[in-house]
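One protein chain is absent from this view; the other protein chains keep their places.
Let's turn to chain A:
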Amino acid sequence: MASIASRRLAKELAEIKSEGCPVGINLVKADDFATWWFTIEVMGESLYESEVHTLQFRFDAQYPISSPAVQFVVTGGREAPVHPHVYSNGHICASILGNEWSPVLSVIAVCVTLQSMLASCKKKERPVDNDRYVKNAPENPKRTQFEYHDDTV
């Protein structure tokens, strides 16, 4: 059981437990080393004031060499934020979750990145191809070949 993935996740969890999460991020559940949930909230002035969204992390055995599958939870009354890089099924188009993932990143680092992605948003809208994508999207966002083109948001 003491695989590299679970050992590393245990360490991240220990740190979250003892240090706490950054402001606006809260651990909802981490019952195993397969799926973790966090709530994420943009602090301060932004388009997403007083919105709380839930992020789901799924880890495979190759974590942290391979990236976690990260998406917003859109079930049970939870919704994905309206953002040009977030599809309505919760999938996120962010290079850091795809080809720019680095094993030195961590769960908390991803949360903070997504938080700032929301915070810097200028206009609340869905991605242009939302409809097309959502219809055929794979269950796991890691299976999608996103094209990263927009560095502004």
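Basically, contacts are C-beta pairs under 8 Å (C-beta built on N, C-alpha and C of every residue); 3 or more make two chains touch, one makes a residue touch a chain; residues count from 1.
Everything below uses one rule, namely that contacts and distances are computed from a predicted model.
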UniProt names the one chain left off this complex as which of "Chromosome transmission fidelity protein 8", "Postreplication repair E3 ubiquitin-protein ligase RAD18", "Translin" or "Exoribonuclease phosphorolytic domain-containing protein"? "Postreplication repair E3 ubiquitin-protein ligase RAD18"
Would you indicate which residue among A:Leu47, A:Val74 or A:Ala119 is in contact with the undisplayed chain? A:Val74
Contact with the hidden chain only, please: which chain A residues? 2-4, 7-8, 10-15, 17-19, 29-33, 60-62, 64-66, 74-75, 79, 88-89, 100, 102-104, 126, 130-131, 134-139
